[in-house]
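Only one protein chain is missing; all other protein chains are in place.
Here is chain A:
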Amino acid sequence: MQVLKRTSTVLLGLRRASSCCNGTITAGWKRNIFEYSTLMEIEKQRFCTVVEKSPPCSTDDRFQNPKIASLIEVTVKERIQPDDLLNALEVSPELLNKSPLQWENCFKELKYHGFTGKDSLRMLTLYPDLISVVESNEFRLSMENWINCDLGYDNVLDLLVACPHFVSVSRYELQRRIPLLFSLGKSHGKSVVRLLQNCPNLLYGNWNDVEAKLSYVENIMKIDTTKENLTKCYVFNRTLDEIRTRHAFLKRAGLYVTPEKIKGTKVEERQQPWNKNPRLSHITDTSNETFISEVACDLTLEELDVFREIYSEELKNQDDSESEDNLSDGE
């Protein structure tokens, strides 16, 4: 083990030295490397047998992996800590299959577009195929498309760091969807980016579903979307039925009162019962447990579970009756 560690560090030192020298002593270090690499081969075999017998390898041991070592070398230039790299490789091990050269090129390209080293690593971790996208020159085209969306350059960078798979969205899709999102995000690039960061589905999902959710929130729940910031909640991550179920649950329990328009003073307006309604984000963004403990405090999880079952049945019956009505209208 110790020998292996020593050889790898020597090797690393040699490579570093070689990168500094301008090939004057090329033959010498090549011979040295050859010697050390044969030594490493022998040591590697020994190491493998030791590893097989030993408990799961620790971080120190992983540093000895030549692939990882070479990647560390590449990433250190980008000021990335080896631990961060190891974590990234743990999340997406397929990144190990890419050569250090590919890594280097990818980082170069991302840096050219303004992504920092850390952001680049994050993007690679979330979307390992990014390397091949960069290689095939699709990345540049995609960046152009994104910049043409008028979201603001910094906003685009933020968005792609959060959701790097957006790189592979076609130009046609972007042209079709982004204007719709602008209508949702009050024509602000930043809010569109926030919406997409919170609910990436908005870019791919069926727009009719999105509209249905929005109209439910606006027309049935009567929530003023100009006051309630939609970009701060994850309402579009929930299905329409989930939103309907939670709303119906609160409404039947008397904990949600549908707001009405009233003519009166501001004090009177503030005294209306719907001012005690829970916020939309509390209704949609919470887990069942948090929802029960914080929003619907006087009810139990058992009641919510049973209600969900009952209400799904009710929704099914409603849909059936609607479809029957449509059929009879058609006839």
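Note that in this section contacts are C-beta pairs under 8 Å (C-beta built on N, C-alpha and C of every residue); 3 or more make two chains touch, one makes a residue touch a chain; residues count from 1.
The rule is simple: contacts and distances are computed from a predicted model.
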Just to verify: the chain that's not displayed, which of "Elongator complex protein 5", "phosphatidylinositol N-acetylglucosaminyltransferase", "FYVE-type domain-containing protein" or "NOL1/NOP2/Sun domain family member 4" does UniProt list as its protein name?
"NOL1/NOP2/Sun domain family member 4"
Return the single residue from A:E144, A:E268 or A:E309 that touches the missing chain.
A:E309
Hey, which chain A residues sit against the chain that's not shown?
249, 252-255, 296, 298-300, 302-303, 305-307, 309-311, 313-314
